[in-house]
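One protein chain is absent from this view; the other protein chains keep their places.
A and B label the chains in the order they appear, each numbered from 1.
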Amino acid sequence: MSLLDILLVAIRVAFAAFVPLCFIAVCVWMERRGAGFFQDRAGPNRANIFGFRAAGLVQNLADGAKLFFKEDVISDHIQHKFYFVIAPLIVFFTAVVSFAVVPFADTLVLNGKSYIMQGIPIDIGILWFLALAGFGVYGIILAGWSSTNKYGLLGSLRSTAQVISYEIPMGLAIVSLLVVYGTVNLNGMAQFQGQLLFGFIPMWGIILQPVGFLIFVIAAFAETNRTPFDLAEGESEIVAGFHVEYSAMKFAIFFMGEYIAMFASSAIIVTLYFGGYQIPFLSTDTLITYAKPVAFLLMLGLPAGMYFFAGWIRKNNVSHYPRKNDPRVYEGNIYIKGFWGLVILLELILFAILLCKSGGAAAHIFVVLLQICTFLMKVTMMIFVYIWVRWTLPRFRYDQLQKIGWQVLLPAALLNIFITSAFVVALS
Amino acid sequence: MSAKVKTLERKGSSLAEKIYFVEIFKGMATTFGHFWRNLLDNSNLYVRHYPEVEPEIPVRWRGRHRLTSHEDGTVKCVACFMCQTNCPAECISIEAGERLDDKAEKMPVKFNIDLLECIYCGYCVEACPLDAIRMDTGIYSVTDNNRESFVLGLEELLQTPGAFSEEEYKKGGA
Partner (left out) sequence: MAEMIKLFVNGNEVEVEAGKNLIDAIGAVGIEIPHLCYHPALGADGNCRMCLVGLEEGGPPLVPACKTPAAEGMKVLLDADHIKKIQHDVLEFQLINHPVDCPVCDQAGECSLQDYYMTYDGQKSRMTVPQVTKSKKMDFGCGVVHDQERCVLCGRCVRFCRQITRTGELGIVNRTDTARVAIFPGRPLDNRYAVNVVDLCPVGAMTSADFRFKQRVWFMKKERGVCHGCSRGCNITIDHNREKDQDDLIYRFRPLFNEQVNGYFICDEGRLSYRDENENRLTEARLSKTTISLDRAVTASLKEFKRAEGIVILISPDCSLEQMVSIKSLAEELGAPLSGFSDGYIKKGDGDDYLIQDDKAANRAGLTALNIDSSQSAFEEALAKAGLLINFNNDLSLFYDESSLKKLFKEKRVIGVTSRDTKLFQMANLVIPVASFTEYSGSIINCDNILQTFNRAITKNDAPLDMSEVAALLGGPLKTNGDRYDKLKKIVVSLNDFNPDTIPATGLKLT
């Protein structure tokens, strides 16, 4: 193993472990400010460090600090303290680890050696994901049961029933997808989606499998306990459900676990149905070949985008009430300067690529970076959809939830398999 | 009995509605419209930028209480206990004593309102036969970090000025 090998493994693992963690902050921030905007409010935007509010991101730090220093209560009535403590950890770790199999860029070829860009490079990625996502619910069950609390128990029971009902359609949706892709390897699937249908439509899962996509997304919402399927916590009827007895960091771990699960499932949805890291119309090979023109286009596009972004900051990062020497204007100007600095840095990097030999290592690395960005962008959008749905739809009633699971999704998924298989057989 | 019956159309039974998705997407379009509008320009949010921008308190707003006084600054209240009797939250506790100036025979020597228990219903103001207690201080935010300081005493209640002129207050319908 060369030094490069070790380095790349380290980068891969680090990416798979830290990106989800970083995305907790992003998710929470998006959720809160997004909720604010959906509801014509501002959302949390006051917490600051020396007047810098980072659009509300500082609020996350404050909350983190608060949760960290809060008293961690384990009530006396809780008998199984071990399970009580381990439950949030299960939720958290299964969520983190389930992301490990998602490819975030195409295989990197350096010096004739290929490196798979996946935290854990295994072939049966999709099964790993299903297994771990299903395992996460044990955390919820344990939490509810060991809380020795009616609300907790009800919450975890609901959660169990829900996961059982929705894992089946989810699995079936994947089956039809497997029939189409002909592989269980997630990277393989992403590569498959790099092709074009009839020469001009990207062959994404959502195009080939629209019904499967809807089923999978609905089931994924249910798996992650997000609205409209958040019956496990249903504040209005069972207070907070399974985590009603949890406080401080233990609660925070549940909370973070949920957001990581959301991130991981967004990543899977993107990989399965939105071409993963693929940039539409530009397959990996094309990109490597045309690295220079792409870099050049980016060099033009970046400042243009930044120009509009700066305008947006100037317009919105102000106090909307009479205020002398508005500090937000000052704050905004500093952000704009900072972002311009970033753009200049990127320009330099892109310029360096223009100077390098085309088709060489630099081009390969450039493409990987580009694909990582694409992938994260897609995931962010998917997370936004999660948030968007949450602030649009009310919670289902429990019977509705089960009815949809068994009477609609399951038959639809089965039907989808037959039709897909028939098509695939007919076409081959 | 001829009650008026208005039959409302029950939604949710047409096929398009039963499929859910159409309606869901419609709803999502609506919420996204709001999101997008606010994202592009956050200057017309429907909220007040509290605490920098304070709400305008109308005369009839029931704010924190005060006890009114005669021109010479002595307390108007005669400790009749009407407010305490009517207070649904039982948060007023008065102790009466002899009054020695000849404004009245009786006056409060202790007059406590526990704001943590008060529900700001304004019954005390309605009940007072002497217009001695009012909720016209315009104080709408009562905060502190210990429970004791939420119990207002006689002095504090007397010293808080009203936020409105007498004419405005009278016009406010009180």
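The rule is simple: contacts are C-beta pairs under 8 Å (C-beta built on N, C-alpha and C of every residue); 3 or more make two chains touch, one makes a residue touch a chain.
From a predicted model like this one, the values you see are computed outputs, not experimental measurements.
Although one chain is omitted from the display, it touches the following shown chains in the full assembly: B. Within the set B:14, B:30, B:85 or B:141, the residue that contacts the chain not displayed is B:85. One of B:16, B:40, B:116 or B:130 touches the chain omitted from the figure, and that residue is B:130.
Of B:24, B:39, B:104 or B:139, it is B:104 that touches the chain left out of the display. Within the complete assembly, residues 78-82, 85, 90, 93, 96-98, 104-106, 129-130 of subunit B touch the chain that is not shown.
Just so it is clear, only the chains that are shown with their structure count from here on.
Chain geometry summary: the mean Cα position of subunit A and that of subunit B are 45 Å apart.
The touching residues of subunit A, counted against subunit B in their complex, run 34, 36-42, 214, 312, 315-316, 319-321, 323, 388-389, 391-393. Touching subunit A in their complex are the following residues of subunit B: 21, 24, 27-28, 30-32, 34-35, 38-43, 45-47, 49, 52-53.
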